[in-house]
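Excluded from the complex is one protein chain; the other protein chains are retained at their positions.
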């Protein structure tokens, strides 16, 4: 039974409540329940933190035993070399996801420290992006 | 019955033959047949050209009647404002796809003129990226 | 009898249909008819292409015999050294025209490769800009 | 009866006397007389100053009652945010004019603080540019 | 009764002890007591942390119920998009404060990620800046 | 009796009339009367000019005898080294004020030549910023 | 019998006619006849196009069977990642040639996207550069 | 008896396990035991955290009483002004150490926020760098 | 009898009073008297203004009849293209002088718009620089 | 009898011994003997130095009497304005040669101070490049 | 018996005499005697030159037979690609040493061309840095 972890970075705990014109009005916990229900034959877990260090700790913890990580690093995507180093240090493949199309936003959101160490990246396809990443990890 | 067009830009006609360590060894035509077979209840078409103008002409042609375009602009992704303007000018939603993880390559491949006018972008997930884009267009 | 060619670059075939808040709602063909009618004592021609190479071919073709070229290079204005070289290579004077005020838009639209080889440039005065360019070419 | 003001910035009082290979040998006052004569059914005025503040004062003075301003900001075009702010602050439409093709000169002349707040810009068409701007303001 | 939170970022716990020529010799806790005493008819709270994540957590916690936040993000002002996103995500207005004049220091201190999402910013007016921010929040 | 001068730079004479969504709809003269009334035990003066040189002259004039200057340099904040030098040359402390949050506007408004020579800066707190600056100057 | 293709990019069809102070007064077709005559024991072919896509198509066509390509990409040298990708995709070695010394011209002509994928480059040695490239390809 | 603290930043807990071609195959805990054994007449302590805030807290804690700190800030070296400020705020001298030669890696690793506030820096000499730093702190 | 004008720009009226560690403690008027006395056989004049426009007006006024201008543009040296244009527009040779060594100060003082249009420049040699410039103008 | 000098710059004395994967395994002295033997009817000389000054001295020495110089400036190509000035100062034409394709290496090797003053440049064609340069100098 | 060479670059011959607040007051020759005395069982040599070429010559001379080089390239560290190439060309490992903390000085001293080709680098630890480098070379 495959084990997949979804990791959400800073401010994504406010999803559905924060800037709903950019991020939509669904809380991630609600979306996660639907996803978990749809993909019952895998162990699907969810972790969110606003702490860069906590995200790194978690990635270290699962990064040598899980089958895949889906990472939305939020703002740390653009500033955290430490998070990028953590992805490079582990063995589990990571797929990066962004809910909004980061190319339409501030120019500093176009730079990703983490993407270079991930398998690939899905951007701008809303919450659907998490499911597509999941499908990729299950089939590859 | 939904109509979706896959558009491949310059040098992608050499897929399976060109730099196989980066792009894999499957020709796109072969992959397209499998995809078409799997998604029988839609009209799925394929267009490839090395000509920037021909890509623009094609996007104009289908961009007011089709339900979705999956675009791998190849190198024009990074240099063509004209292609980006074409996407902005039409009504059909466009999803950008890149086979390889462009963040791992030359720095000039990190810039995308076209992505800002697309709904979103899937990068680095191989040929699978086309199918995921298709799923997004069918469900959204 | 003076011979003047108006050349429109990529996506300008969609004028009146594309982003009407920026470009207005009149198709260029309709505007061209009015212009032709108003300036009957000159040979006024019109050429549009989305192909950079086709624009260059056309400029070569008329550039040693016509009395003036009015060029709206569209997006190629900002990216095409080849188009700029074509203007430098011919003898016919070229006036650059942009319908919208390019200074109000994306920063990459502020750079023009072609303007340096033109006589001058008219920007932001709508379709009227073509007529003003025409007047300049007729009187100078 | 329409009221239009032509505003010339620093060093343009030396026109016809200064760097005649770039700017031509006609003094602006002489040109203005011809123009005034040709367009008798409008109130056409002329103001020149080498003082940034005086240009701003003048633009404030007429900017809520005149029908149009034709502005050649000279060197202040490239350095004066204050002048640009003045244009943004008033209601009268402004058309920017440059006698020489600024794209052929020092790179710092390619940047215009003022153009973004003007309706549009005519560059490189010599003194004729003022008349074309006038026509635009009269017809729009 | 209005509720206002003062948030201090990294190293501000050493105030009065650290680089006293730049930051002065008063510990913030002592200053806070004086302030609290002076503004008795409001609920004034204080939070300090060296952890970016803890600052974000706190801002989330109070950001939908308090009447104002006074934020001295310290070094995170210049590096934390996550902190800036947190301010954008909440409803409570935030005023940014810096004790020293950041324009007189290293050039990287001139950039603020957070200020753009705050109402405004008070810089270089010492500890007095906190009180002025407080007055603004109480009167607006 | 303390003497304080408020200096407003270019275009601030149009306050209440100009871009009211950014700057509000109160003319500065009206606000100044209220302020003068509220702070009767000081000599409070007001000076506005669109001329860089006039602002410098004024700062020289009062800069060795007044107790404080509150300066909103307007656009000259971003372009005038001469104004910055004037502040460095005098003895009276200067507090910089901006009505709007300059971090939310064009990127060139983030740079301040003058702030480095001022005691500090208050930005984005509306007309209230002038009063807060006044309080600082009176108490320090 | 070795097969070598010479490929000339945009505006090189005007050689001998265009900016003769930079490029000389010999048409390339005339030079090619001389060259062909001198090197009779090889199959020497010539292709010119102003179309980026046509150049790519041609390079694909011969790039897996010919013994060498001599490429003067003209302006596309500096702007076309697509052309550079085409060179990387094929097996035939490519030598880049420029007639004029590109280091003496506009700074944007110093950058070459294509050179990095070529074996080497000959610049500024006039039409003679083509023959030297030919010699290299024949002897290596 | 001298007290020296070794501080390791993010991902250095994976040493010996992570990218062993860059960092070697010895876990830091094993190396630390050897070092502690060799330098018995000092109090040598070790602290590692992936949390920027925890590193700052620790530096504050020991920074006014210990005789030296050896800091390998890992990725925070390149991004954390907060960590740099912490070093500037304390009294204990800090020597920066990097195991790999950061000049041979990504360009963003060449920039160090922290080094400017340290006594000096040892780079690229492997784990031996820690011991050399220790010798410096004991002898100076 | 030769006519030479010394022009001093903004803040130089405070010489001897302003930042005396940089500029020395002699007022320019006193120095000018000594200079005038020493060079009796020439018409030596002095003009100072804090107004960019006034400096330009003065340069226009004397620039077609005097034998030389010695210009210390002060801060306008670094920001005024208008002043630079004025120098280019006149016939009288101009020598630029700076009292302090501008290379030892803020980096933006290293750039001079005006120097390119002057004959040459003397920097950092104190008030003596004016006399050396005078000698040059008298002997050349 | 024509006189040609080959000048090799720093580290090229180690050719055949240094980084043989980039530069090949033939010592330049051996190659030079072959070349000299092949071109017997010219005076062909060779000079190598690691000293920038010695290269300049040599170029001065022969630069008014020889018929051509073939210069591989090595690393000084990218850093020496003095060497570039020396080439500009002499009358003998200089052809620049690089053994490896400098476009495939570190980005700082793409900049050449010297090339702008040479006739042209041959890059990436190995030792053969020297012979091609020789042929050019003999025939032109 | 191991052979180690210490190489000092430009101006280091003035050590103890030059800017003693930065570099200390001990002449290197005196320090070298102490070092030589302490490490008697190795052949320790010293070479200093202000000539870039002489440093390269020396490195070539010993670089295939000695066991280690300790290099303080002085100012050439920041400007000499030729010196960096010399280090890359030899077989002997090189450790870079700087006496002062170059991160605390002019920004151009932060860039090192040579470090990338050295094993590692010791900065800011004074003359002690040479001894630490020596220890590293003896033990590795």
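Letters are used for the chains, namely A, B, C, D, E, F, G, H, I, J and K, taken in the order the chains are written, and counting of residues starts over at 1 for each.
Just so it is clear, contacts are C-beta pairs under 8 Å (C-beta built on N, C-alpha and C of every residue); 3 or more make two chains touch, one makes a residue touch a chain.
These numbers were taken from a predicted model, which means no experiment stands behind them.
Undergrad: As a test of the contact rule: which chains in view would the missing one touch?
TA: Hidden chain contacts in the full assembly come out as I, J, K.
Undergrad: For review purposes, identify every residue of chain K that touches the missing chain, sorted by number.
TA: Against the missing chain, chain K presents residues 9-11, 13-14, 17-19, 49-54, 74-76, 78-79, 108-109.
Undergrad: If the hidden chain were put back, which residues of chain I would touch it?
TA: 95, 101, 103-104, 110-112, 115-116, 118-126, 128-129, 132, 135-136, 139-140
Undergrad: Can you list where chain J touches the absent chain?
TA: For chain J, the residues touching the absent chain are 51-54, 56-57, 60, 79-82, 84-86, 88-90.
The rule is short, and it goes like this: only the chains that are shown with their structure count from here on.
Undergrad: With one step meaning two chains touch, work out the least steps from chain E to chain J.
TA: 3
Undergrad: Nearest 5 degrees, what's the C-alpha rotation angle taking chain D to chain F?
TA: 120
Undergrad: Just how far, in Å, is the C-alpha centre of chain J from the one of chain G?
TA: Measuring from centre to centre gives 24 Å for this pair.
Undergrad: Would you kindly tell me how far, in whole Å, the mean C-alpha position of chain D lies from that of chain B?
TA: Taking the mean C-alpha position of each chain, the two centres sit 47 Å apart.
Undergrad: Using mean C-alpha positions as chain centres, tell me how far chain C is from chain K in Å, no decimals.
TA: About 62 Å, centre to centre.
Undergrad: Among all residues of chain B, which ones touch two or more of the remaining chains?
TA: Residues 51-54, 79 of chain B each touch two or more of the other chains.
Undergrad: What are all the chain pairs that meet the touch criterion?
TA: After working through each pair, the chains in contact turn out to be A-B, A-E, A-H, B-C, B-G, C-D, C-G, D-F, D-I, E-F, E-H, F-I, G-J, H-K, J-K.
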